[in-house]
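Taking it in order: structure first as structure tokens, then the write-up.
The other protein chains are all here in position, but one chain of the complex has been omitted.
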Amino acid sequence: MGMRAAVAGASGYAGGELLRLLLGHPRIEIGALTAGGNAGTRLGELQPHLAPLADRVLEATTPDALAGHDVVFLALPHGQSAALAARLGPDTLVVDCGADFRLADAGDWQRFYGTPHAGTWPYGLPELPGARERLRTARRIAVPGCYPTAATLAVLPALTAGLAEADVVVVAASGTSGAGRAPKPHLLGSEVMGSASVYGMAGTHRHTPEIAQNLTAAAGRPVRVSFTPMLVPMPRGILATCSAPARPGTTAARLRAAYQDAYAGEPFIRLLPEGGWPATSATLGANTVLVQAALDEAAGRIVAVAAIDNLTKGTAGGAVQSANIALGLPETTGLPTTGLAP
Amino acid sequence: MGMRAAVAGASGYAGGELLRLLLGHPRIEIGALTAGGNAGTRLGELQPHLAPLADRVLEATTPDALAGHDVVFLALPHGQSAALAARLGPDTLVVDCGADFRLADAGDWQRFYGTPHAGTWPYGLPELPGARERLRTARRIAVPGCYPTAATLAVLPALTAGLAEADVVVVAASGTSGAGRAPKPHLLGSEVMGSASVYGMAGTHRHTPEIAQNLTAAAGRPVRVSFTPMLVPMPRGILATCSAPARPGTTAARLRAAYQDAYAGEPFIRLLPEGGWPATSATLGANTVLVQAALDEAAGRIVAVAAIDNLTKGTAGGAVQSANIALGLPETTGLPTTGLAP
Amino acid sequence: MGMRAAVAGASGYAGGELLRLLLGHPRIEIGALTAGGNAGTRLGELQPHLAPLADRVLEATTPDALAGHDVVFLALPHGQSAALAARLGPDTLVVDCGADFRLADAGDWQRFYGTPHAGTWPYGLPELPGARERLRTARRIAVPGCYPTAATLAVLPALTAGLAEADVVVVAASGTSGAGRAPKPHLLGSEVMGSASVYGMAGTHRHTPEIAQNLTAAAGRPVRVSFTPMLVPMPRGILATCSAPARPGTTAARLRAAYQDAYAGEPFIRLLPEGGWPATSATLGANTVLVQAALDEAAGRIVAVAAIDNLTKGTAGGAVQSANIALGLPETTGLPTTGLAP
Partner (left out) sequence: MGMRAAVAGASGYAGGELLRLLLGHPRIEIGALTAGGNAGTRLGELQPHLAPLADRVLEATTPDALAGHDVVFLALPHGQSAALAARLGPDTLVVDCGADFRLADAGDWQRFYGTPHAGTWPYGLPELPGARERLRTARRIAVPGCYPTAATLAVLPALTAGLAEADVVVVAASGTSGAGRAPKPHLLGSEVMGSASVYGMAGTHRHTPEIAQNLTAAAGRPVRVSFTPMLVPMPRGILATCSAPARPGTTAARLRAAYQDAYAGEPFIRLLPEGGWPATSATLGANTVLVQAALDEAAGRIVAVAAIDNLTKGTAGGAVQSANIALGLPETTGLPTTGLAP
């Protein structure tokens, strides 16, 4: 028997990716599709790649439109989720792709987002220790940010195995869809094609405290994070290069074993063979995380890299993965592990 | 009165960029153009953007063809420069865009290139302390690698001012022309468009010891370098994100002052206004280096970023800049500071 | 009960796309995977996006390796299919993604390919009049070329309805994967990014006679075709802009009606709403053809445009679609109509 899902924010990139995945989901059927300024528009005009839904007309995002579904996915601008979620019944699974409920520390939220803290929901990264148990009974889920998904999964085993110092440097390149669909001058094709740029230096990007929160929980001690995001000329994909000082006694073999042990049973994480290098192209449209780690003895550092599709595992795929758990479905239901390449 | 330049390796990307710059150089005229496998071909077929040279036919790269010029630029595969240079008179200025003579340490060379060390020539990065004096009388110049140019200039002031620890993390994204023009499967357009990838992890890239050599000389103490190169979908450009632990007493103001002092008189380095973020698009075709530095107090690190065009300042522009010095010309002669955008 | 498919040429782009589709096909399981020079290699090294097949090792392409399957897909260089097919039993369905058996006219073949004509197989474009009947009993199928698929489906209704003169101009832009995976200098990322180029003028491209053959059959009279292919900087996609003089009495309404009638029942062709413009991005990874047609009264011409993914509907998707028919399966089995965007 099928369940029904509503998607709020169906006209944006996260909403479009949710719909793409739900169209292939064998247990969830698509119910209400809502939007803000695009309410009243045929989906075919906004998301022409979703041919089976081309004639659906978007409704306005209201609690009434979203009521009566088993699961409601929110893909809204920051700050809009709390009021909506309060109007949805406590038995409805609400999965928020926005940032509002990700951070546990209200001070972090205030510092990076400048608005009052809405609260904290169970964090939808099943690969974190203990996360699956929490998600199984959750009715509210905060989907991780795209950079935190990649960076956390890159370095997690090195920290939990005690091989890395709690001082992590993350430099991550993202495709442009991570910046959303609202037209801004610096996101024009003319500006981004042919250019790589940093767009947040020295810990100013909002994903910084979220990465630190994840790594601190995993390591069991405060982890400092230096995070620099880069924009590169591709629509999708995140490549996160992370490093940390190796703790005494760390060897290449122990590092490899730590990653193998940590990710042996993970359905979406693929530790590359030794010597293999992650590329985002191998993850496009898939919920896959490609991971590689190596020890740089001369520099005394562990280097770990993860590649994901920012819209799939980094947003909508991660959302469906956590929703599957909370809905009692097999975690992998409806989630592709085959990418689109070249 | 003009001087004459020969370019060996005129069919590749570095050679093409040398010719593009020399076509606009008011004091140097273009003499012999040579190539390996492409000898006998009209340049118009290989470098159709160099319209004024379209009907020149490439000669084979031999000492005879290169003889009789004031300056010979070598843009050859690794390992070919030494034998050629030995046949060019000691008064001829020989500027090598390849790696053969960059490293001072024969062990480093052997470890990273696997062939006997050819020797060490004066290093053509005029912005390094003391470099201009050495270049003025040099008749042999080793042009820096593209990554080392960007990474060195990003962190140099932080190290020379004693604000950063000698433990530097470099993650740099490069356009594809840095990998040269020899056709390889992973460099096909179908492979690189839409993908970001790492292609050297944990200090295995050959530019690692060169970065360390530069920073060690600048800091006056051994600097450890963790270097990870990334390939991103653009033809040109390097964006190097570097960081190092801040030493005690470092403040944002002192950091800013160190960069302002170090680069105040540099004709090609532009320290961005505070809050500005480097983008490679602003450097395309120009000999410009865009630099920004910031202090991340929470992470305890200095973050410094440099953007360059890998073929201009990163190769051919750097070569012409050093050649200008060695030829007694004003250093900026013929070198564009205006880029091509969008 | 499942059927088994072999894929010969699994290391190229067409082979990879066949495998991507077959991984999602509910009635066909994947049997032998073979290659030429890449035999012996793990598929994970060559097609890292096909994670479920990462550990499969490619066999050499031999009749023995391909024997014993219900269907054999050939994705080989021109000229290799005939000998292989002759060694596969007459009851095995052989679907050739190459050009060898597409042309009915041996003179055309000789003129454009310069080798002896191998023969003619039933042509795998089910949307052509009468094609489905022929494919139902076929055991040998020639998959259309990517340009012919797009161009034929763009203008077909205008010709069959007698609205267009038999004098068609086709200008079509293709992504780079259409040129295959063999590394060639002009296909390097550095060359193709930032550039649009023609690469066949005045009817010299090999797909010219194939387009003419299709349109001539559809129109029932000889159709002249002027075809110009362009290479544009994207990995996938073909956008074919076609036009022909409008015959007397043609109106916008009659033109629209002709397209609606022709494509009303087609599962993979989507005639855009009036005023809508096809974009290849909406077809990526899908077997979809986006079509639009309009009458230019001032110029006296019908203009018709089709957008496809060259590897899906243009190659592997078309192959699976025809194979479904020949295997007695529903034509749409396993073929996505949802694309990957952005």
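Every chain is named by a letter (A, B and C) in the order it is written, and numbering of its residues begins at 1.
Here is the rule we use: a residue touches a chain if its C-beta (ideal position, glycine included) is under 8 Å from a C-beta of that chain, and two chains touch if they have at least 3 such contacts.
Bear in mind the structure is a predicted one, so any value in this text is a computation, not a measurement.
From the options B:5, B:193 or B:325, the residue with contact to the chain not on display is B:193. Per the touch definition above, the residue from C:7, C:84, C:219 or C:305 contacting the chain not shown is C:305.
The residue from C:152, C:190 or C:321 that touches the chain not shown here is C:190.
Check B:2, B:48, B:89 or B:220 against the missing chain and you find that the one touching it is B:48. Interface residues of chain A facing the missing partner chain: 13, 175-177, 179, 181, 183-185, 187-194, 233-235. Taking the complete complex into account, residues 13, 16, 20, 23-24, 44-45, 47-52, 54, 177, 193-194, 235-236, 270, 273, 276, 279, 281-286, 288, 290, 337-342 of chain B touch the chain not shown. Listed by residue number, the positions of chain C touching the unshown chain are 167, 169, 171, 173, 175, 188, 190-191, 193-203, 208, 224-228, 230, 232-237, 239, 241, 243, 277-281, 284, 292, 294-301, 303, 305, 307, 342.
As a convention for this text, only the chains that are shown with their structure count from here on.
Using the average of C-alpha coordinates as each chain's centre, B ends up farthest from chain C. Centres computed as Cα averages put chain A at a distance of 35 Å from chain C. Looking at chain B, one finds that residues 175, 188, 190-191, 193-194, 233-235 touch two or more other chains.
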